[in-house]
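Pasting a structure here, questions to come.
All protein chains but one are shown in place.
Our next item is subunit A:
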Amino acid sequence: MKILVAISKVPDTTAKITFKDGGTKFNEDGVQWIINPYDEWYALVRAVELKEAAADTIIHLVTVGDASSDAILRKVLALGGDEAIRVNAIPGDSFSVASEIAAVAKEGNYDLIFTGKEAIDYNASAVGGMLAELLNLPYVATATKFEISGNTATIVREIEGGEETDEASLPLVVSCAKGMAMQRIPNMRGIIGARSKPLKVVEPTSVESLTEVVGFELPPVKTGVKLVDADNVDELVRLLHEEAKVI
């Protein structure tokens, strides 16, 4: 089985989010970059588990980004990929990223494509679905469990107020959410091994974005908390009822 895992680079979850150029650009100064948690903890680790269960499995990792993404790719290789592919372009919107990954996927003939449920920067949850459409493959979004037997996958996914169990044949695109696997930390052997694994750079097909960010805003700052004494809980409930009008 051949698996492709889509990886994106995002600001660290503790990064202070600020903007520059009159609020039109994300301020990258001092920002640490990490592998998008959904890509790393769930998509990649589940792929590695599948490889551990079936040794002839091959895992390729793909990202769209400039050379600054190479560090991230070495880290995912250390966690268990066999080969990384970087599409050498500054990522545009979900459609352009999905189009670039689709071009790589067409070359590689994968049985399974995993993405994270969403990237924690733009939160669009869109690349997996777009990719599936561009490749004319079935798609299961926000999977929390993935099992495979022969050519048939059984997948549990989140739905409003519960979950759903699906069945689909490979080839297939799946976006991965919490539950799929347990986070791992790369070990020394993995880190050393990653240095000699191939990291291929391919040129983009340069599909244009259909959308563009024209400005950012920070949420309004709270004007200050109204503290109620712990001996006067009735007063809190009264305020919620009469002042905030939420109960």
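Operating definition for what follows: contacts are C-beta pairs under 8 Å (C-beta built on N, C-alpha and C of every residue); 3 or more make two chains touch, one makes a residue touch a chain; residues count from 1.
In this text, contacts and distances are computed from a predicted model.
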| item | value |
| --- | --- |
| Absent chain [UniProt protein name; select from "Electron transfer flavoprotein subunit alpha/FixB family protein", "Acetolactate synthase", "Urease accessory protein UreF" or "peptidylprolyl isomerase"] | "Electron transfer flavoprotein subunit alpha/FixB family protein" |
| Touch criterion as defined above, residue of A:K20, A:K106, A:K200 or A:H241 at the omitted chain | A:H241 |
| Absent-chain interface as seen on subunit A, which is shown | 11, 13-14, 17, 19, 37-38, 93-95, 98, 120-134, 138-142, 144, 154, 157-169, 178-179, 209-219, 222, 225-230, 233-234, 236-241, 244, 246-247 |
